[in-house]
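Report on the following structure.
Complex shown without one protein chain; remaining protein chains in place.
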Amino acid sequence: MGDDIMSYNGGVALAMKGKECVAIACDKRYGVQTVSERLRFRTNLYELREQRKLKPLVLYNMLTNLLYERRFGPYFVYALVIGLDPKTGETYVFDSDNIGAISDNVNLATVGTASDYIFGLGELFFKPNMNADELFEATSQALLNGVDRDSASGWGAVVYVVEKDKVTVRELKGRQD
Amino acid sequence: MSGIAFEQPAGGFVFDNCRRNDILLKNNVLPGKIHKTGTTIAAITYKDGVVIAADSRCTAGNIIFDDNVLKIHRLSDNIYALGAGTSADCDFQTRLLESQLELLKLNQDRQVRVATAVRKIQQHLFRYRGYIGAYLIIVGVDVTGSHIATVHPHGSIAFLPFVASGSGGYTSLSVIEDRYKENMTEDEAKQLVRDALYASTTTDLYSGSKINMFVLTKEKLDKFLPYEIVAARTEKQADYTLAKGTTEVISTNVKKIEFDIVNEKVKATGAHEAMELA
Partner (left out) sequence: MVKQHGWYPYEFQSGTTVAVAGDDYVVVASDTRLTENYSIQSRTHSNVYKMHNNSLLLSTGFLGDVLTLKKTLDGRIKTYEYTHNKPISTPALAQMISIMMYGRRFFPYYTNTIITGLDTDGKGCVYGFDPVGSMTQQLYACEGSAMPLILPILDANILGKNTSKPGQVKRTKEETVKMIKDIYMAACERSVELGDAVVVHTLTKEKGIETDVHPLRKD
C-alpha cells in the first residue's frame, strides 16, 4: 500500500491534498521520537502478524488509540497522518490532537505551534485537484510564511510529496532564527 | 528503545507520562490545545420515534479544525449517541460502549435496551469522576418505546422528551421549548429540530457549517448527511496558484515506491482476500 509518512519532528506540520498526490511538510526544530518509535513498533508488528502493509486508516487508528491510551498523561504530540492508495489514487489526510481526537479525511490540516499562522495561508493557497508541483509550492509557501511569524518554530523545512509511484523529499531554504 | 520491545497494548488508560508531564508543566512547557466539538446537539421524541441532529464544527480555541465532523455515533442498530465536549472522549467512549453493547447483544441474543446503554456509560463516567469530558445524549428505540437520555461527565443522567446540549445547546433548547408538542408528526419534528439547530449554528460561534440529522423509529433509520448546509465556502475571486520554482529548494531526493500489489497478485490468493477485508 501507499507509503505513509508521519511527521514527528518539528514545531509544526502541514498536510495538503492534491489530485492523486498528497504532501506533508514540517519544520526542523525539536524532535518527538518516542511516539514514532512506539508507532513503528506497532506497525511492524501489524505487518508481521497480518502479512500485509497497513493502510492509512489503519495507521491513523493505531495512532489515535496510542494517544488516547494516555488520555490522562498525554504525549505533547500533535500528529498528522497522510497516505495514498496506489490502486485507486485516493488520498488521505488526517489530523489529531494530543489525546487522539479522530478527524475526518480532510483537504488541509496543520498542527503545532504555528498552526494558527499557517491555516490562513493554507486556505488561500489550497484548491481542489492540484498537480504534484502546484501542491508542493502551495504546501511549502504556506509552511515557510507561517513559520516566519512564529517564534517557536523554524530552521528550514522538509516537504514530502507522495505520488502513486514515488515520494519526493525536498529540503527548503528558510530563515535560520 | 529496550522498554518498547516488551510493549503490548493491554487496554485501558496508561499513566506513565503523568509524572513527566507534571514536571514539564512546572517548567512552563504548555501542552497545547485539545480539540473540542464546540457543538450544538439536539434530540426530540415524536409520535413514532426520535429525531436527532448535530452541527459539524470542531474547534481548538478560536480556530476551526474541521467543518465536516459527524457527532452522531452509533451504539447499536437501535441506539445512537450525540457527543459534545472533548472530541477524543466522545469518539472513544462511544466506540467502547458500542463494542460492549454488541457483545451484550450477542450474549443475550436480543436487542439491547436504551436504559442498558445509559446505565453502562453512566457507571463508567462516574468511575472517572468527571475527568472524561464527554457530554452525551443517548437516544434509542427499544421494546419499551423511544427514549432520550442526557448523560453528563460526572455520571448524572436524565430521561427527557427533548433535550439539547453543547455550547449552542441553550439557543436550540429555547426554540424547542417554544414549539414542542407531544405526538408530533415526523415532518413537524424534523422541522423543529432543523430550526433549533439553525438558530444555534448561526448565533453560536462554536457551532456551524452543516446540520446532520437522523430519524430513528422501530422500523427505520433515516440518515440525512447533511440535512442542510447552513454555510459553505464561497468562490475565490482571484487565482493563487503558485508558479513552479517559487520556493527555493536546497536538495531533492526521490524515493520510488515498490508496489507490493504486483507481488501479491503473483502469490497466493489468500493474501489478496485478506487485503480486501481491510
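Order as written gives the chain letters A and B; numbering starts at 1 within each chain.
What we mean here is this: a contact is a pair of C-beta atoms (placed from the backbone, for glycine too) under 8 Å apart; a residue touches a chain by one contact, two chains touch by 3 or more.
These numbers were taken from a predicted model, which means no experiment stands behind them.
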item: Shown chains touched by the chain that is not drawn here; value: A, B
item: Per the touch definition above, residue among B:A10, B:L106, B:V143 or B:A238 touching the missing chain; value: B:A238
item: Contact residue for the chain not shown (choose from A:E47, A:E123 or A:D165); value: A:E123
item: Positions on subunit A where the hidden chain makes contact; value: 116-121, 123-124, 140-141, 144-146, 148-149, 174
item: Touching residues on subunit B - with respect to the absent chain; value: 38, 57, 59, 62-64, 67, 167, 201-209, 230-234, 236-238, 240, 245-248
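We adopt the following convention: only the chains that are shown with their structure count from here on.
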item: Centre-of-Cα separation between subunit B and subunit A, whole angstrom; value: 22
item: Of all residues in subunit A, those that touch subunit B in their complex; value: 1-3, 37-38, 41-42, 50-53, 55, 58, 64-76, 78, 86-87, 95, 97-104, 106, 109, 113, 115-116, 119, 124-125, 127, 130, 133-134, 136-138, 140-141, 144, 156, 164-173
item: Subunit B residues within the subunit A interface of the complex; value: 1, 4-5, 7, 9, 12-21, 24, 29, 31-35, 58, 60, 63, 65-66, 68-70, 86-89, 91-92, 131-132, 236, 240-244, 246-257, 259-261, 264, 271, 274-275, 278
